[in-house]
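Heads up, one of the protein chains got dropped from this complex, but the rest are sitting where they should.
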Amino acid sequence: MELNRRNFIKFLVGGVAGIHVTPLPWKLTDDSAIWTQNWPWVPVPPEGAFATESTVCTLCPGGCGIEVRKVDERTVKIEGRTDYPVNPGGPCPVGMGGLQLLCNEDIRFTRPMKRVGPRGSGDFKDITWDEAMEALRGRLAGLREQGRPEALVAIDGSPRGSTQALLLERLLMSMGSSNYTRIPSAEDTFWMAGILMQGNEGPMAFDLENADFILSFGSGLLEGWGAPGRVLNAWGMWRGEQKGKTRIVQVDSRASNTASKADRWVAVKPGTEAALALGLAHVLVTKNLYDRAFVRDHAFGFEPWESSDGKRRAGFKALLLEKYAPSKVSRMTGVPAAEIERLATDFARARAPLALCGKGKGDLNGSLYETMAVLALNALVGGINRRGGVLVHDKLPLDPFAAVEADAIASAGLRKGRLDGAGSATFPFAQSLVNRLPELVLKSRSTPVDTVLVLAANPLYTLPGSGAYRRMFEKVPFIVSFSPYRDETAMMADLILPDHVFLEKLQDVVWPSGLQYPLVGLSRPVIEPLYRTRHAGDVLIGLAKGLGEGVADNFPWENFEEALKERFKGIAEGAPGLTSFDGSTPPWETMASGGDIRADYESLDDLWEKMQSGGLWFRPAHAYGVRNGLFKTPTGRFEFFSTQIELALEEQSQHGGTDEVLARMGVSARGDEACMPHFEEASSGGDPAHYPLILVPYEMINLASGWIPSPPFLFKTIFDNQLLKQDSFVELNPETAAKLNLRQGQRVMVESPAGRIQARVSLFEGAAPGAAYLPLGLGHTAYDEFLKDKGANPNEIIEPARDPLSGLPAWWNTRVRLRRI
Amino acid sequence: MEKGPDHGKHRYGMVIDLDKCTGCGTCAVACAAENNVSVRQDESDKERSISWMQIFKITNGKPYPDTEVSYFPRPCMHCEEDGHGHHTSPCVTVCVATATKLDPNSGIVSQIYTRCIGCRYCQAACPYKARYFNWWDAYFPKGKGLDRYLTPEVSPRMRGVVEKCTFCHHRLMRAKTRAYAEDRREIEEDEYITACTEACPAQAITFGDLNNPKHRVSRLAKSPNAFRLLERLNTKPKVYYLSTKDWVRKLADNYLPDEFKPLS
Amino acid sequence: MENQAHSSDQSTKGGWLFFIAGFIGSLILGWVIFPMALYSSQPQPMNFNHALHMNPDKVDGIEGDTETEKCLFCHQLRDDGTFAGIPRLEKCMECHDDPESPLGSTPEEKDFLTRYVAEEKEIPWLSYYRQPDCVYFPHIAHVKMGKVDCRTCHGDHGKLEDLPAYRANRLTGYSIKIWGERISGLKFNTWDRMKMDDCAECHTKKGHEENNACFVCHK
Amino acid sequence: MTPFSFEWQWNIDYLLFMGLLYLALTIVGCGVGFALLKTVLQLFGFMRERHF
Partner (left out) sequence: MDSPTHSYGVKRCSPGVFFLWTLPWLGILAWGGLSAVLCLWKGLNQTNMSNVFAFALWIVFDLAVIALGAGAFFTGFLTYIVGKKELKDIINAAVIIGFICYSGAMAMLGIDIGQPLRGWFIFWHANVHSMLVEVSFCITCYLMVLTIEFIPIILENRTLQKVRELRLFGHNLHEIMAVFAATGTFLSFFHQGSLGGMFGVMYARPFAARGGFYIWPWTFFLFVLSAIAAGPLFTILCTKLTEFITRKKLVPDQAVQSLAKISAWLLSLYLVFKFIDTLGWANSLVPKAGLRFMDFYREGPYGFWMVVAELGICGILPAVILMIPKVRQQQGWLIFAGLLTCAGIVLNRFVFIIVTLAIPVMPFDRFWSYLPTWQEWGVGLAVVGYGFLLFSAAYRYLPVFPKEPELNPAAD
């Protein structure tokens, strides 16, 4: 009996036979399957107690109410709120995916940082908050010591009128710099048009839900215009309970979602919306369909008049009759004359017609004359301050803070005026012109700008002609970013003072854009900050305090919350409002009650406390139909002919003829026409012979297009003929593509005089012939793998002209050509 | 004994009004966020990306300027029949390991990831492409913090298994649990709705019990404008669509020439 | 290989011994060594005397008429019906509110007060009965609506004076309580095993076969 | 799956389908078992070996 091979085999056979009558093979089979069910690398979300907290979304100026579902201290889901009047339901997809902007360490700055590598390299070093604050404080103090505080420039993208914006501007003023600039948005254009025609500083308020005929001039109602939660909800209502009662007509050059889903799509040549609006006005006049009572009693400059100097002035009506007959407008816009007449008739015959403007989402500014033309159209049908029209409001009674007390250094700095020339003779109506900064910095050898503070903005990505900003930032000595995100602009910064992101941050949401009644939301933090970030408001206050007496005196608050609460003094003392909404009757239904509202709070403290829980103050009341004393224009009337433009031109004409002034303002019209809404042919640097197509950047609701990055979830909703791997698609009409010999999916270079980007061709019957459409919101060069190098950013090749009169960038008229690669 | 399609206790279903739907994609995002759906670096690979609620874009194909686009949001249809008259859905009959079943009490087609062996037969059988295979492990790179938003109510999937829309059945469980806490056994119409229904800003989606005549869905599903996707295949989906537009209605199914009967 | 012709006959009988040796060897491997190797053993961070806390003579304040209600006093159902599981420190501190003054005199309590209450640190308990992530188990449906005793699934855990070590399957990560303590898989008590078939068996026995539908217990 | 599994349903589909599976397995098992047994018996001389 030796252990030879055969016996060993027998031993093994015995073993194999034996093992099968033990649990081992069976349990291992079972356990290995169970192992695959519990792979250690598959995350197991921890259990805990569920809770929901409500707050307000600040990812766009729309300010939807949101509810955040939490498991213990983790936020797991964002949902819409039914007790918030802006959006009685879900928010937009960006808001829905917001948690991905909170819990992603690759796109966030988790602590203050200092640049160590070359600019733009993204090489940063961790520093402490003390070091960070001291670095910036030292820089600012240095500027004051050198007596050039005006070399401090801020680029701010926080919503207009928000406390954070106020504090930043205040810091600059206290320092002695008037160079506070803002990222231009549709709100700026609205503001200017409002001032010029209505004399009113309140935001443009559209009584959408009460209108029965909505004529939108390129406003992307379904692409995120205004407060998306509100507009989409209204849309559902128009197609639901109110089926057939409200008609929607979309003026657009492309079969966008809004155009397709509207009752009627009026296809216009890109950029000719103003001409169409004026053509409609012409029909209203010739067919006598306009509101004669309103024009007679409350308007100025419609009929001919004799001015004080005895000159006979033709007026708006004459301008319409002369230049905007349907046949002419048809040639300008490509819309058949008969359709113009029919549309005008339908519009005028509606009970509550409302014309809208603001290109796309309104994240970018629009054309001032176009906005004025649309406003004029509303006025012609008597739609100003009428139920279902454009409502005229005063500014919110939020406390503006006491005036800045400038010390000697500051006063000297402030006297030097603004670098960008906003408010100057050339740009009399602009408040800030960030688009002028690059040329100012780049043209001089030593830049007049020393330090730039960037707050809630990503100019390198979001502004048209972004290349110029990159060159500017390469030259500016010191850049400070408050961005919580590793965005393109932050990558250029020398110092990062990361802000909290929205769910960690206390913020006021001032009047969601386009809303027809005053509303302030309070976006409360729903979780403790995840990282070592700091509220930008607190940083600004801290900085001011660190800069010593002259500056610190203007910042009497301990922290942002205190400053914020102080602003609500105005609300508490002003017209009564409500701090809760039960969701039963929408405010737009009850608004007609006039001013008859009883405040549900007693004092500032009471209001503040109630706002902490409901996150809301609003005033669902409006004095419809009141027009007397409404308009704060020099004539006290709605001005079809803006006397303020006339005045500005006159003031300047001493320095040359009016024609010269107009030329400087970029206005091609001459004489009285310049003071009235009119159509200005888009000017573009590109020669149509070499650049045969017009580039139309368009926005999508399922991509964030402002400074906020898109949550990765959104890419599930992007089609593969919009983005495929690293390529975004340029939409072309099949006919246009055929002429250029391009096929679906083909890679092309989109070239403009300003640069070129790569894209693929997407054939779309709904694209206007002769135009090339590129989506905004793709083509990041910063952030993480989910966002970086995906698609192209059309801003890079846009050659922004100046919008006539407003001075803001005109980004809708760049010409391009496509080259196969 | 097999119960007929109408004889189960509940038959949860959905009605999507395509006239209201704006194609914004909030439903798809809400679904992904609610259900811990994995997001990959390249979501443009539509053949392999996962979107339980997938949105299909359709156009009427007419030349400029008569072009129109519309959208079909497509969750799992939770079919009631397999197309051959059996009271089971096309995917359920074929599943080898009983990983997917049609629950007779709720009408929901369940999918158990830990049971699924990943043979993908169900995907082949589903004409709606509502089923998704996990070609990769869920993507949560280390140290990125992305897994912090995962909800414990839905189990994250491992690679190699099929997943699909579940009508947010965990919300049904949530509602039931809450009802139990309040000493109730039955739940109300609004207590259980899916994440997409809740999220839709245009209120285009309605969810409820098709067996309950009081629920809005059972009324809407009987509307003359109501139709289902690929109805002729007799899979009896529980997701209905509403549209007044004939070209949209026509694209919901295959028709021989002259077979389609327009509404107007 | 040269003597193969007759070696086959020779080795036949002796060879069977090798066969039997192999057979018995694998029996030992499979029944004794394998189960020992498969499970890890980890002590709880500190001891908890269930028996003491459940004894009204020694500890009062734990209210409840029935055993189940007493269990639920600490292992609570939340207002939304979800089950809180092992109590958090907060719950313990409803009674043990002062780190300085113990209520009793056990060393565990002292340990608890100094190491956790004073430091405001949660005790990292190891849960014996946690089902895997794919399982949705609503306690409320069983305890409140189904009137199932805690004992049915958890056995006499509430009578233990000492917490046993936590043993987990090294391969699957399951607590040994789920698959069952006995490697043979035999089951004598309802709480011996908590696999799917056991849940289903109980549902069927109680006439709730509809609850064997997949989505009742899976998530 | 065995009739003891909770997923088992007492209907004709299961009986027929699983029945045939078990039948096939039984036949194959019996066949192999028979050959094994016969071999063992022949080895220990309880049965005569047939020569080919």
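Chains here go by letter, A, B, C and D, matching the order in which they are written, and residues are numbered from 1 within each.
Note that in this section a residue touches a chain if its C-beta (ideal position, glycine included) is under 8 Å from a C-beta of that chain, and two chains touch if they have at least 3 such contacts.
As the structure is a computational prediction, the values presented were derived from the model and not from experiment.
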Hidden-chain contact residue, picked from the options B:M14, B:C27 or B:C116: B:C116
Absent chain, residues of chain D that touch it: 1, 5, 7, 13-14, 17-18, 21, 24-25, 27-28, 31-32, 34-36, 38-39, 42-43, 49-50, 52
Residues belonging to chain B that touch the chain removed from view: 47-48, 56, 58, 72, 79, 82-84, 88, 90, 93-99, 115-121, 123-129, 131-137, 158-162, 229-230, 232-235, 250-256, 259
For chain A, residues in touch with the removed chain: 29, 32-33, 35-36
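Assume only the chains that are shown with their structure count from here on.
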Interface with more contacting C-beta pairs, comparing C-D to A-C: A-C
Contacts with two or more other chains, residues of chain C listed in rising order: 78, 80, 82, 132-134
Of all residues in chain A, the ones touching two or more other chains: 37, 44-45, 47
Contacting residues of chain D [partner chain C, same complex]: 5-7, 43
Contacting residues of chain C [partner chain D, same complex]: 12, 196-197, 200-201, 204, 212
Complex interface listing, chain C residues touching chain A: 7, 11, 14-27, 29-31, 34-35, 38, 78, 80, 82, 84-85, 132-134, 169, 171-174, 183-185
